[in-house]
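Every protein chain but one is kept in place in this view of the complex.
Presenting subunit A:
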Amino acid sequence: MNDTLPQSTISLRIPGDAHSVRQALDRIDTALRAAAQDPAICDKAQIVLGEVMNNVVEHAYASRNGTIEVDIAPGGTSISFLVTDEGDPMPEGALPSGRAVEDGTALDALPEGGFGWLLIHQLAQGIEYRRVGSRNELRFRLDLAGAP
């Protein structure tokens, strides 16, 4: 994007476990706020990145250990994200869809999971998954409010 102000990329490489994800989210939040990003976008970044990275921990690295790489490029109209891991591929090699709870669902029938992809699909734009050799690459964007 030529119209964006040059801003430095945020890159992290962390162990694929829940506590490291939590620490990484804190560091990323601090970095994005320091880059003067809108607080609403910082909240969305926390939510989406948390879901994406915890999915890697729980699914791609369900049966082994590995690292997660996160590259974040803040721009003038959107923030671009790339999350890479060396774990198992997505089931069917494609993105899972999220499902919303229907109104009037009985308490017993309420799901206790499956909210993650629903949140990702609702908050992020341009979500792309690629399997490259033994690596998973997930790209997405968060568009800034008021961007043309």
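Worth a mention:
Just so we're on the same page, a residue touches a chain if its C-beta (ideal position, glycine included) is under 8 Å from a C-beta of that chain, and two chains touch if they have at least 3 such contacts; residues count from 1.
Here is the rule we use: contacts and distances are computed from a predicted model.
The listed choices are "Anti-sigma factor antagonist", "Aspartate carbamoyltransferase", "Carbohydrate ABC transporter membrane protein 1, CUT1 family" or "Sarcosine oxidase subunit delta"; the UniProt protein name belonging to the chain that is not shown reads "Anti-sigma factor antagonist". Touching the chain that is not shown, out of A:L12, A:L82 or A:L123: A:L123 (per the contact rule at the top).
Along subunit A, the points of touch with the absent chain fall at residues 18-19, 21-22, 25, 40, 43-44, 46-47, 50-51, 54, 57-58, 100-101, 103, 105, 107-108, 110-116, 118-119, 122-123.
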